[in-house]
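One protein chain is absent from this view; the other protein chains keep their places.
After this line comes chain A, so read on.
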Amino acid sequence: MKTTETPAPIPAEPGVTLTVPGTPAGKPPRRGREGTVLNVFSHGMLVLWAFMVVMPLLWAVMTSFKDDSSIFTSPWSLPDKLHLDNWARAWTDANMSDYFLNTVLVVGGSLVGTLVLGSMAAYVLARFDFPGNRFIYYLFIGGMSFPIMLALVPLFYVVNNMGLLNTIHGLILVYIAYSLPFTVFFLTAFFRSLPTSVAEAAFVDGASHTRTFFQIMLPMAKPGLISVGIFNFLGQWNQYMLPTVLNTDPDKRVLTQGLVQLATSQGYKGDWSGLFAGLVMAMLPVLAAYIVFQRQVVQGLTAGALK
């Protein structure tokens, strides 16, 4: 960065007097030194936390390639060889493939449902004046601050009475219902911010309301749909409480639930290496997706909290 420059007395901040005109000549060295100490400290803290974030994840990946005995005797040593059989065992014997499939089905179904139903409701609430509009809106967004656990006990019996307990489609419907508050809230604000003229022009040209929505408004709302879609995807993929209560059939378990059951029940005969392989298997796809779509994920998630 500054290879060709003459070394300044305090290399840390050679440019202070240039960028801040009028700084007294005696000041830069003092501030420079203070800045260096702070920099070492702050960099140290930043590196330390990065280390603390990465280490447990690396440890899990490393452990998933070791055999059972070395997991117990020397948890931090490198695997003697890559025990890929752990992964194969987890995928087939420990039913990770089934859990994966179930999760993909449930999350796929509920994500599409959430976005379609959420945007329909949000569009109507944002764009049309009718009696009860405000009431319905607040009814929806009220759900954001209520503890789910309170509703969970009666919900169990509602779902049971409808014959939807331990079914994939039952879980999908419940996921959609619990994702609606935030989705409606976010998309209502988004639809309000879109210009009205385009939709009105389409309507004047003879397009029905329904057609105007699906052909004009929905494509225009794509950025909002992506943000809220990512937020919902992560929330639904990582959901643990709802399936734990509503989905007790071992064949229908989703990823999080299946892994926890494997780890806590004695059923899996202490196959720790297989368990770690399953754990890493469940972590890697989301981490990979995050690294690839990093910007969108961050935008989607922070949009969720800021509102």
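The definition used in the following text is that a residue touches a chain if its C-beta (ideal position, glycine included) is under 8 Å from a C-beta of that chain, and two chains touch if they have at least 3 such contacts; residues count from 1.
FYI, contacts and distances are computed from a predicted model.
The listed options are "NADH-quinone oxidoreductase subunit L", "PadR family transcriptional regulator", "ABC transporter permease" or "Alpha-L-glutamate ligase-like protein", and the UniProt record of the chain not shown names that protein "ABC transporter permease". Within the full complex, the residue among A:V54, A:V112 or A:V198 touching the omitted chain is A:V54. Annotation: of A:V184, A:I216 or A:A277, A:V184 touches the absent chain (contact as defined above).
In the full complex, the hidden chain is touched by chain A at residues 1-2, 5, 12-16, 18-20, 22-23, 34-36, 38-39, 42-43, 45-46, 49-50, 52-54, 56-57, 59-60, 63, 71-76, 117-118, 120-121, 123-124, 128, 130, 136, 139-140, 143, 145-159, 173-174, 176-178, 180-181, 184, 200, 203, 208-210, 213, 234, 237-241, 244-245, 255-257, 259-260, 263-264, 272, 276, 279, 282-283, 286-287, 289-291, 294, 297-298, 301-302, 305-306.
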